[in-house]
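Report on one structure; see the data block that follows.
Moving on to chain A:
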Amino acid sequence: MNFALWTPLAVPVVLAVLSLTGGARPLGRLGPIASSAAVLLSGLLLVAAVLGGQVPTLGGGLLRADALSAYMLTVVGAVGLVSTWGGLGHTEKAPGRFAGSYDALISVFLAAMSLAVLADNIGLMWAAVEATTITTAFLVGHHRTRSSLEAAWKYVILGSVGVAIALLGIVLIYAASRGTGEPTLSWLVLSRTDLPLDPALIRAGGALAVLGFATKAGLAPMHSWLPDAHSQAPAPVSGLMSGVLLAVALYAILRIQTITDAVIGPDFLRVMLSVGGLLSLFVAAALLIRQRDFKRMLAYSSIEHMGMMAVGAAIGPAALPAVLLYMLGHGLTKATLFVLSGRILEVEGTPRIDDVRALLVRRPGLAVPWLIAMAALVGFPPFSIFFSEVGIIVAGFGTGMGVVVGIALVLLLVIFAALTRLTVAMTIGAPAAAPGTDPAGAALPGTDPAGTVAVPVRATPDRSAHGPRLPLILALATTAVVAFIAEPVGTLLARAAAVLGGAQ
Partner candidate 1 sequence: MFDTVFPQLIGLCTGALLLTSALMVWRHSLLASIRLLSVQGFALAALVAVIGLEEGEAEVIIVSVLVLLVKGMALPWVLAHETRATTRTDEAPRLNPTAGLLTVALLTILSYVVASRLLSGDTSISAHAAPIGLAMVLIGFLLLVTRRQAGSQLIGFLVLDNGIATVAFLTSGGVPLFLELGISLDVLLVVVILYVFAGRMRNKFGNTDIDQLRKLHD
Partner candidate 2 sequence: MIPAIAIALLQLVLFVFLSPLLIGVMRQVRARLEGRAGSGIWQPWRDVRKLVAKDPVRAADSSWMLAAGPVTLLASSLLLCVLLPLVGTLPLPLVPSDLFVIVSMMLIGVVALALVGLDAGTAFGGMGSSRHMTVAALVEPTLLLAVYALSIPAGTSTLSLIVETRLQNPAVIISPVSLLAMVALAIAIMAETSRLPIDNPSTHLELTMLHEAMVLEASGRDLAWLELGSWLKLAALLGLLSNLILPWGVLTDFSLPGVLVGLGAVTAKILLLGVALSVGEVFLAKVRLFRVPELLAGSFALALLAVTASYLVA
């Protein structure tokens, strides 16, 4: 099963090279999808291996797939597939000259994320995370407009500065491991509880590493790049970044947390993650109240969900399965929403919520999946985010973090109300009467309490989905049922959480 460790790295890179050089455009465009599929398949193979009790390793232990890595790889693959497949319609509009590099960069981006989750070395993990910044920089700036250039600049500066701080932390952790005689960055070694690591260095290193990765994870106050980058990037890229890149960064935080918890106990990072999580929720709430742009709305919602996951991470082992499930649920839902937002942007030509009205009447093909995905995003069952949130909150009260979770609930309510208001503003309502239609048909609001009268159809509603439907249906269906699959998903999550809990 060890080959599944290099396939998610090698296949996308090969496909990227093909995309760059490939003359056969229609086939080349499938490159990112093939890459995602490769990652997903490798992930599933590794999951099977892990559930069978194996721990595949490669390169002298440099690459290693425990339950957590296998799970994360699957999430990367699944979200990648939804984003790239769902974004198929999109790339057709891309400038032809850059289409090849666009596809290639997405493939490399996927490879970098795969490397980040498969590396057993936190240094390598860092390098992979930094590589994601490099690959996505041009993707964010893909549209070559003023705003996309601005977003890309901010993204690169803030992202690499943040990740640099993480490097400083990792250096300190490495320094702390010198006391063991054999300095190492292997996560497996560092997370052993019996190592004589220097607590002061681990504390500082852990704190700085978490702070640095928090930048990529979009946790406040390091989140500033996120709304800009997510709103300017092409929709599939936004989906990938929001859906998995943030989760991968959180994965890095979880790995670091395991190391520090073993040495200095959970309290220190618990406080830090709680503060970060609550601050993220606060920032998301504050900026969603009067949000005007639907892609930015989704971006702030990502900050919110990452904040909630950070709170879950702060709670510790009791909430970890919920956090991991959250990553999958949020990834798939957010990828769907970004893909849809891309399509809405394309057909409506504006990202402003005020300019997109009555979508449900005019374009049910886009509005219906949008509403379903929004329901999933704000945490309605049967979608898995509901279970994750409930799991985190119940675990929080059980761990004595009632106050933190209570504040989180208040902020979640504000966010819920704001998101609902914005979504309703976009989708619900009667369209403005088009010129040339019968004015008598425009029923005055409030004159018809029965609700049984049909408004004369003004124009044929646009039922087209403006792109492939299947990936979106698959994504939503997966989030809807995944929370009920106790076997094998439940076992996998339990094992993955056990990895972080220190048990092996």
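Throughout what follows, contacts are C-beta pairs under 8 Å (C-beta built on N, C-alpha and C of every residue); 3 or more make two chains touch, one makes a residue touch a chain; residues count from 1.
Candidate selection criterion: all candidates are chains of the complex that A comes from, given by their letters.
In this text the structure is predicted, and so the values were computed from the model without any measurement.
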Among 1 or 2, which chain makes contact with chain A in the assembled complex?
1
Candidate 1 contact footprint on chain A (complex, rising order):
121, 123-124, 126-127, 130-131, 133-134, 137-138, 141, 144, 146-147, 149-154, 156-157, 160-161, 164-165, 167-168, 170-172, 174-175, 178, 183, 185, 198, 200-201, 204, 227-228, 231-232, 287, 290-292, 296
